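The chains shown are only part of the set, and none of them has been moved.
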Amino acid sequence: MAIEISGLTKIFARVNGDGREVFRDFSLTLGAGKVAALLGPSGCGKSTLLRLIAGIEKLSAGSVVVPAKRIGMAFQEPRLLPWRSVADNLRLAAPGLSDAALDASLAAFELDGRGGDFPGQLSLGLARRVALARAFAVEPDLLLLDEPFASLDLALHRRLRALLAQRIAARGMTVLIATHDLDDALLLADEVIFLGGAPAQVKQRLELDMPREQRDENLTKLRTLAPFYPSSEGEGGGKSGSS
Amino acid sequence: ASAAEKIRLATQATGTFGWELAVARAYGLDKAAGLELETTELATTEAGKIALVGGGADIILSDWLWVARERGLGQPLLFFPHSTGLGAVMAKEPAKFSSAADLVGKKLGVAGGPLDKSWLLLQAWGLKQGVDLKSQANIVYGAPALLAEKLAQGELDAALEFWTFCARLETKGFGRAVDLIDVEKDLGAKSPVIVTGYVFTPAFAARQGPALARFFTMMKQAKKLIAEDDAAFAKIAGMTGLPDAAGQAIVRRYYRAGVPTDALDSEVADAAALYKVLAKIGGPQLVGGATELDQALFYRAP
Amino acid sequence: MIRLFSLGLFLLAWQFGAMTLGPHHLPAPAQVAATFADEWRSGDMPLNLGLTLMRVLAGFTLAMIAGSALGLALGRKPALDRLLDPWLVIALNTPALVVIILAYVWGGLNEISALAAIALNKFPNAVVTLREGARALDPALDEMAEVFAFSRWRRWRDVLLPQLAPYFAAAARGGLALVWKIVLVVELLGRPNGVGFKMGMAFQLFDLPLLLAYALPFVALMVVAETFVLRPAERSANWWRRHGD
């Protein structure tokens, strides 16, 4: 069962009265059990799309059909309950979580010994990892990740990306990842969707057939598939890439 | 014999009604009269009115002016005399405030507010002497207890108080400057006029006529005991709120003076005479539309 | 407008209640209105209502300013809070009657004692509410204001006040009602005028229409103030909360 977005229009109200139209007559289908990555300039509507799919944003027109499923989501900010410990934040989202599973989950996201901390005692990177652990802890059928690896050092970023690839392989789930990192998309996604414009449109779609385990070695080659998207590779800073 | 008939009473906790009931019980008068008295003690007199209107009590103690007013408004209550006790203008040096002119420009406390009947009588008395006390004296209204205290503190020159407070003030060395009994006489009453009485609904009177008669007789006996029998008074001396015998004696003297003695007809005549005076000063606010006393308010046993 | 409809419903319910219970248990709206008109014509109503309103305003302003200031201080300085909290609890729970009597006994039966009694009764409530507000302040925004060296005034107006607004709203709404109720008792016990004084008289006479005629104008005033002042002000102040959808 796939996610079907058709004729979607989303207009946000503004103080001065006229609205901001983020989507107009936008349609998109995502296959069940597939991993899709969303890329696009800051403010184009990635988070809004995830929120619409999660059912926490009202649509102005059109329809978003998401088969009733167990959803795991990592918001763009951690969104932990500040008055509950890290362990309790996980347990609240996944009531069935055994103590062993909890410890394993914390360990996987390199949060050992942090179960008793309160969110206010975490660095942003730690808090975001807790939010990731929570999204996985519910054993979701649909996983929505909004910039999952931001605020992490690169080494950690890579380890967690590998972890995600592993888990996707181990357990079929539909995954939607909004990210600014082309590598994340190339290494994880079955399909990369490049958004752009206002209202947002699908600028490009890229299908990736290569088995995920082979992609690491072929990353440089994969990057050439999206020459229009600036990659961090080698081409230097300042001047390049006016989106 | 049939079971004792039940009468529900609402009394004010510190009032004389309570003393009388206590004596009646102590001497078994209630049993003798075949009555079962269910008393609810309340903290204020107004609470009694709530009790009566809300159907929580059969008999309360109130004044006939209020009953007259209620009748005017369509609530046909009935009244039976209880006491003639009235207050007085109290002052440290009573002799200095014996005429209305003496009160001009002075700070005069008035207990009970602008519609209190003692205050209306005092105004009428003043007007007869050509003094409008309301505008010419410096009037301070307030709760009676607070005014008594303020008089004691010296913040007031004189205070028109209820008789229970007059008694307490006397124990502190204050004296009666203007006695309301004299005022009443001055205004045309032949003898002390009824002030408070038992108030009840006609429905209750119709239903419990005989019991009511026995109740009134019983109360009369109790009053007599308190007034005349030292042993009886000793039983309720603690309820006066005064610790020493001297003070209690003063209260008892006031109490005795308030026991009604006249026949009902002459009481009614005096009340009617005073009513005209009060109606003129108090205005419709006090009496409603009527200018003549509705004499049917006085209950007469069938 | 929905508020008008709601008010109409209230009047209807009242009228219906009066018809079922009888005028002695609940006077009908028309009767109360007539009594009000009489009192207004006689000049008693404007005078007493005016005096009471002035006392309410003065007492409220005094208590809110002092109470908020102390409440904020206690919420932000735990040491001060520990020191003064027992006094606060005592002040909060001392019956109005006691405060009013003591004020009158100490200060004399005059306007100043009355105002002091009013303010003293409301004061601890404002303290308690604003203290909770101060405790719930977001330290992250405080830090931001600190780093950017916000002036005291801007820190107060732009950082603290918006966070405290709901607490102020609660303290003010509940507080205005409380002050009004206290003013009534204060007037009942020792003032020669004002709505409380008049209601005391009405109560002595057990005159329900008169009682309601004096009790309701303030209520009506508050409904009007709520509709035309408080609500619109809150709506625009809270625009940011609605997140624009």
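Letters A, B and C mark the chains in the order given here, with residues in each chain numbered from 1 onward.
Please note the rule applied: a residue touches a chain if its C-beta (ideal position, glycine included) is under 8 Å from a C-beta of that chain, and two chains touch if they have at least 3 such contacts.
Remember, predicted model here, so these are calculated numbers, not experimental data.
**Student:** Give the stoichiometry of the complete complex as a formula in the chain labels shown, bearing in mind that each kind of chain is drawn only once.
**Tutor:** Beyond the single copies shown, the full file gives A x2, B x1, C x2.
Simple rule for what comes next: only the chains that are shown with their structure count from here on.
**Student:** Report, in whole Å, the distance between the mean C-alpha point of chain A and the mean C-alpha point of chain B.
**Tutor:** From the centre of chain A to the centre of chain B is 85 Å.
**Student:** Can you compute the centre-to-centre distance for chain B and chain C, using the mean CA position of each chain? Integer Å is fine.
**Tutor:** 38
**Student:** Give, as an integer number of Å, the spacing between the C-alpha centres of chain C and chain A.
**Tutor:** Inter-chain centre distance comes to 51 Å.
**Student:** Listing for chain B: what residues touch at least two other chains?
**Tutor:** As it turns out, chain B has no residue touching two or more other chains.
**Student:** Multi-chain contacts in chain A: which residues touch at least two other chains?
**Tutor:** Counting only residues that touch two or more other chains, chain A contributes none.
**Student:** Which chain C residues qualify as touching chain B in the complex?
**Tutor:** Per the touch definition, chain C meets chain B at residues 23-25, 101, 104-105, 108-109, 188-192, 197, 200-201, 203-207.
**Student:** Which positions of chain B touch chain C when the two form their complex?
**Tutor:** 46, 49-50, 53, 66, 69-70, 73-75, 112-115, 139-143, 146, 149-150, 153, 155, 286
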